[in-house]
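Shown here: the complex without one of its protein chains, the others still in place.
Up next, subunit A:
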Amino acid sequence: MAAVLPAVVEQLLSEMAAAVQENARLKFLFGSSATQALDLVDRQSITLISSPSGRHAYQVLGSSGKTYTCLASCHYCSCPAFAFSVLRKSDSILCKHLLAVYLSQVMRTCQQLSVSDKQLTDILLMEKKQEA
């Protein structure tokens, strides 16, 4: 029995080390977005919105309190950073909201929300109106 506890601790420590390494890798790839995205995941800010049709989209509650829409099928986020750093400057490959969506998919930590087909249309269209 005495030998079991150190083994468990060792296992836990090595898992933590792997997690820290993963974290470092994320930061290396995505810079400061990685920390911010993990923070969004921690705060459960990502909602997967689906309708009976099978179509779905993501909404991310940003740190400023604004909600952004990310499309599930292709790389798109409605935030200004995506428009500027990704589309205009090509400095980044994605914004923190998209990274948070991808991370939450892997970690299965999305909030789920079912809406009607009509409501999903309005959510997608609203994005357009906000920009205008």
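Rule of thumb we're sticking to: a residue touches a chain if its C-beta (ideal position, glycine included) is under 8 Å from a C-beta of that chain, and two chains touch if they have at least 3 such contacts; residues count from 1.
Keep in mind that, in the parts below, contacts and distances are computed from a predicted model.
The listed choices are "Sm-like protein LSM2", "SWIM-type zinc finger 7 associated protein 1", "Adenylyltransferase and sulfurtransferase MOCS3 homolog" or "ubiquitinyl hydrolase 1"; the UniProt protein name belonging to the chain that is not shown reads "SWIM-type zinc finger 7 associated protein 1". Among A:L26, A:L48 or A:L124, only A:L124 touches the chain left out of the display. Contact with the omitted chain, checked across A:S14, A:S53 or A:S114, is made by A:S53. In the full complex, subunit A makes contact with the omitted chain through residues 51, 53-55, 57, 71-76, 78, 82-83, 87-88, 90, 117-118, 120-121, 124-125, 127-128, 131-132.
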